[in-house]
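I have placed the structure first, in the form of structure tokens, so that the comments after it can refer back to it.
Removed: one protein chain of the complex. Kept in place: all other protein chains.
Letters are used for the chains, namely A, B, C, D, E, F and G, taken in the order the chains are written, and counting of residues starts over at 1 for each.
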Amino acid sequence: MQHDMIIAGFGGQGALLIGKMLAYAGMHQGKEVSWLPSYGPEMRGGTANCTVVISDRPVGSPVIKTPRALLALNLPSLDKFEDLVRPGGVILVNTSLVNREAHRTDLKIVKVAANDIANDLGNPRGANMVALGAFVGATGVVDLCEVEALVRETFARKPALVEANLTALFAGFAAVGGAMADDVAATPVGNS
Amino acid sequence: MQHDMIIAGFGGQGALLIGKMLAYAGMHQGKEVSWLPSYGPEMRGGTANCTVVISDRPVGSPVIKTPRALLALNLPSLDKFEDLVRPGGVILVNTSLVNREAHRTDLKIVKVAANDIANDLGNPRGANMVALGAFVGATGVVDLCEVEALVRETFARKPALVEANLTALFAGFAAVGGAMADDVAATPVGNS
Amino acid sequence: MAKKLMKGCEAIGEAAIRAGCRLFFGYPITPQNEIPEYLSQRMPQVGGTFVQAESEVAASNMIYGAAGAGERVFTSSSSPGISLMQEAVSYLAGAELPAVIVNIMRAGPGLGGILPSQADYLQATKGGGHGDFNAIVLAPWSVQEAADLVADAFDLADFYRNPVYVLGDGLVGQMMEPVEFRDERQPIRPLEPKTWASTGWKKDRPRAVINSLYLDADTLERHNVDLQAKFATIRRDEVRWQGYHLDGDYDVLIIAYGTVARVCLTAVEELREKGINAAILRPISLYPFPYQALREAAQKASAVLVVELSAGQMVQDVHLALQGSRPVHFLGRTGGNLVSPEEAAAKVADVLEGRSVEVRHA
Amino acid sequence: MAKKLMKGCEAIGEAAIRAGCRLFFGYPITPQNEIPEYLSQRMPQVGGTFVQAESEVAASNMIYGAAGAGERVFTSSSSPGISLMQEAVSYLAGAELPAVIVNIMRAGPGLGGILPSQADYLQATKGGGHGDFNAIVLAPWSVQEAADLVADAFDLADFYRNPVYVLGDGLVGQMMEPVEFRDERQPIRPLEPKTWASTGWKKDRPRAVINSLYLDADTLERHNVDLQAKFATIRRDEVRWQGYHLDGDYDVLIIAYGTVARVCLTAVEELREKGINAAILRPISLYPFPYQALREAAQKASAVLVVELSAGQMVQDVHLALQGSRPVHFLGRTGGNLVSPEEAAAKVADVLEGRSVEVRHA
Amino acid sequence: MPRIVIERDRCKGCELCVKACPQQILGMTKELNSKGYFFAFVAEQKRCIGCRVCCITCPDVAISMCVNGTMIHYFRY
Amino acid sequence: MPRIVIERDRCKGCELCVKACPQQILGMTKELNSKGYFFAFVAEQKRCIGCRVCCITCPDVAISMCVNGTMIHYFRY
Amino acid sequence: MPDRTQAVFGYPSALRDVTTHYCPGCTHGVIHRMVAEVLDELGVRSRTVGVAPVGCAVLAYDYFNADMQQASHGRAPAVATGIKRARPDLVVFTYQGDGDLASIGMSEILHCANRGEKVTVVFVNNAIYGMTGGQMAPTTMPGQVTTTSPLGRDVRLAGEPIRMAEMLCTLRTPAFVARGAVHRPLHAVRTKDLLRRAFTYQVEDRCFSMVEILSTCPTNWGLPPQEACDWVEQTMVPYFPLGIFKTPDGSDRAPRPVW
Partner (left out) sequence: MPDRTQAVFGYPSALRDVTTHYCPGCTHGVIHRMVAEVLDELGVRSRTVGVAPVGCAVLAYDYFNADMQQASHGRAPAVATGIKRARPDLVVFTYQGDGDLASIGMSEILHCANRGEKVTVVFVNNAIYGMTGGQMAPTTMPGQVTTTSPLGRDVRLAGEPIRMAEMLCTLRTPAFVARGAVHRPLHAVRTKDLLRRAFTYQVEDRCFSMVEILSTCPTNWGLPPQEACDWVEQTMVPYFPLGIFKTPDGSDRAPRPVW
């Protein structure tokens, strides 16, 4: 079984970090993983995205043209990748920064107002964690508890951050119901 | 018909110049010619030699391992090339600087005391012209009058030099009798 | 050691350190900056030396000096920087110095772009520098393999006293994957003490002279004959490749190296599910190239498909291997564009259904 | 004009001037010093410019600038110096700039020696610089042809907007032969005004930008596709070779270029007198290589013999041409040693009498 | 009277002009321009002394200045 | 008493020592050495002041000096 | 009343009307503008060829309204030499960063200056490799943290920052060599004067000219634009003094032996 996904956003939104945490969580769950950033021309302020593959078997292509899941942290990301997601997949839209509806109908669209939720929690920089939690909830690509462990580990030296980030993570997870995981995983896949 | 020859001596003895004049003369006679210097490591005081080919047909290899004629201006040159000359060919030895006999018996050995003759003419720097004249006389690879014309042309601006050099040239030619030309040219040759 | 998620570039740096390399000289260039950056941090921690050279020309001559002093040393760069090293690579080979050169290839020619490419294949395997020589060329397809091959590269360099390239496309350098470093690594070849190195002459051995100048033609020719004998040994003993589905039946044999081979593997898996039989031969050593393995593997196939991120460079070696025995097809992308599994699969279908035109040397 | 006895290097310099080249940038290196030396004298006489660059790296970038300004320009060097130019050659190709680069090859690898060699064949024809590109490569076998090919090289460079190598072994550079310069030389290709050149923008044409950077993958890929189309045209239209005794019967076909071909021709004449039938195919353009001509010429022969001053580089192209249709034998000398007619003739005999072992890619 | 015009969509929001203006009459909007930056604006045009410091400072040539009438400039620029 | 020894076959006949000797006691032979050079020799050993200038000058280290007894040197070399 | 409105500061015509890719607050933009203004003021735009480096300014070929060439890393002075020798009537300038000019291109700039090529070099010293993500440059300040000097430049291992203007001014070949800055408006004003002078020397066919300009890299220094300007003032200017180091009519500036 293979999960593959694209996480995309503005440079500062943490798309690469979210992707890395997914990959790490997958690895800790004993899966094969790969994480591939887009490394375009070194121009600032552009969009950043990464492709993550989490699989039971050695990862074939780390380049995924038609991912099974997309996390669109902002509008350009949705514009760029919406059409590529496989039918039956999942698109998680950060409605705080995306002011249009997704038009795809052959897959699951999930929404989360990541920045608004983070702002409400008094932790505006936690929007990425909200999005991560929501993505885990919406796709089930990894277990939430693995991500939780990872957050604890990453910020081990700054307990305050651990709490704030976990709160955001769980808020995101809760916001999408944290339920649709199995649907996605069951998407029929050629090479998994 | 092809004449090919190696002209060899110390750095300052003018071997390269003699070779060039032979090539020029050949060209002026309407022959195909090539002149190839040895260009060894740039160290001073070594020996210098060149290979000249004068032919009725386009010159094949400008590299001649077994020349039909050798002009050995000094001992190391004789040592190095004596054994390579084709049977039936000619070796012209500058006895002023070569204090041994040539040992080959299957070809024509001609001797000229180039430096002594030049000294006697009061023109020690003319030894190269003596040798050139002698070589033309001994081998007939080119016509003496072509060489004469070349000397006149080369030193046109310095009439005194023309005379001195021609005197040396003729002295060398005379010293070897200037007669054996046809013998050499008739050496049986594969590719000519 | 436990698995760690690492960028290919970082894994390369770490692998070098674990292989006992304590010297790095290099100059920044995308997409391999993470190698010098990582080492600028790590080398001091292990008592090693990181020097940011003033240029690739300097870096490549610094590794010459350090290699000549008997130490494990490496440099890394990307395509334009590697071009600047070609004189030094020829010197390394001529003076028989062991050194590892990592090239994380980007798209060319000229300044080109910074996205992944495999268009330095011919430079690395055939004729980058002047004169008759060859560098060993290893091409990893994953972060783990990048780490493993870097370690092996040091052993091969030392064993053969020859430069070794590790040739990665930009993907291998930039992606993160789990990687594991074996704690107790043994050299893959028996390594002798470097008594030839210039480390100060205490008269306990012949004077060590690191040199590639031989003014006498015969001496230089003997040197060349010795070098060629060494390359012949390398061609005999150091061929590395991996096959996928070679045991079964297949109609098309795909030849691809580096991450492109992974893309092709995904494509092949998908094709096989659809009942289309394809197999893959992945050269790991590009020099020496697995000519014989390829020739043999091709026998089962009706056609061979070469897939590269270039205009078709490895194709030449494939032709040399097959000598006309099978039609050769080619799928290549340039400019930093990648081959997708879909594209590779479609090309296989094209080959099978006669929609693809054979490549030839006309 | 009357014939003049000239060194190959001098003839190259003079030919460039007569081809309208008024700019030379170069750095001394044996055995081509006579080129800069000659031009340091001649260029001022014709109102041209001679600049002794500080290095080959600089020289190759100076010709980039001058070519980009729309002028005919060339440089010359020998093997190690040419290696230092590889980044710039890739830039020239990437930016589509016309320039001529003369390489009077010496023996390598490394510092090697200063005697003649042909061991930069693969560098020139395959993969010297990074990225997908090719330079046109012309190889003269006589002083006259050196002069002629230099003139043609400028035309080809301008016509294709591509770098052109003139690849001479040390012999061609150092020997003197009669040479004649045609007074009224016409370009061998129709040449357009260089409206693309950066000569100051008066808004009478699009802004001229000399560049090889394309950050967007699709744009760079399109650029590469265009370049490849150009190289395909070159492969179609610019193949040059000469055959000797190809009309008659022959058992062995010799492939050799440069002065080595002359040596072989002498050998062949001698062999034919002995009743041994051999013929020669001499590639003049090494890129594009005369694959087809060779394939056809080989049909009459029972074996093919490649003769080179290298460890066997052109052999690869010969194999690519023949695709296993004929056994390929090889005679090579390295280190500055030359092949003699006797040696070549003996090798032909060995081939015919089964004493020579075929070369293959194993 | 000097008139300062800041081209909204040229501005990258670096705030250098705001800090540089000796009269402190420039400010930053809370609105994003088409490039996604909060951009600078002239808060108090009439206090402008026409020193051109903002123009000279702006790395993106987003600021231009017109004068109505003659002005003395204290430095050649 | 300083003693100067010129190694015949090391000498390349450049004459620098001859020109350098403050006592002008070195000369050139008319004979060729094994390398083919006219070589330098000590013409008047007894006038040598042991200044070592010839030794220091010779590019081919053909000249050596021994002293019998103690000598004061005016410069460290 | 007639409209007497007059534009006293506007967009230079030698600058193309495009948005640069430079980061917000990066003073590369200021320098671009000033070079363009000088080309306008001297009326030479239409016979100018600029040479873009490899570095953040690589896309300069898209920003100047002039014919341009893009050079390989560090070789812009060689490329400029080629252009100028081919077409002495052209006004040729290079625009180079500190990695480009002072590291890989050290040889080319020195020899170009020493041959006295009549070109103008605009040398943008921002003490870092901007383009490639903030590695140490030859001009990186002692203790400055970069991605390849994570603990700060250690002068015992990497040496002291190189002062190019000082080095170039010791060459005996006549030249104009100066250093300016743009982190304060008045420095920018002076620097523009230096640029004007540098180009004028070329236009008058007098000599080689180089203006080194201290510049900011807010992104890789990790500082907001204004603080980056302050850092230039506090850290760089004391080490890289501003002013004119050499004029073609000045005397020999090479240091004499100490003893």
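In the analysis below, a contact is a pair of C-beta atoms (placed from the backbone, for glycine too) under 8 Å apart; a residue touches a chain by one contact, two chains touch by 3 or more.
Computed from a predicted model, the values in this text were never measured in an experiment.
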{"item": "Touch with the omitted chain, as defined above, among C:68, C:178, C:283 or C:327", "value": "C:68"}
{"item": "Footprint left on subunit F by the chain that the document does not show", "value": "2-3, 10, 12-16, 19-20, 35, 37, 50, 52-53, 55-61, 63-69, 71, 73, 75-77"}
{"item": "Absent chain, residues of subunit D that touch it", "value": "27-30, 33, 36-37, 40-41, 44, 50-52, 54-57, 80, 110-111"}
{"item": "Subunit C residues touching the omitted chain (full complex)", "value": "23, 25, 49, 51, 53-55, 57-59, 61-71, 73, 87-88, 91, 95, 198-203, 207-213"}
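Simple rule for what comes next: only the chains that are shown with their structure count from here on.
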{"item": "Count of contact steps on the shortest path from subunit B to subunit E", "value": "3"}
{"item": "Between subunit A and subunit F, centroid-to-centroid distance (C-alpha), Å", "value": "87"}
{"item": "Rounded Å distance, subunit D centre to subunit G centre (Cα mean)", "value": "40"}
{"item": "Separation of subunit A from subunit C, taking each centre as the mean of its C-alpha atoms, in whole Å", "value": "34"}
{"item": "Multi-chain contact sites of subunit B, meaning residues that touch two or more partners", "value": "40-41"}
{"item": "Multi-chain contact residues (two or more partners), subunit E", "value": "35"}
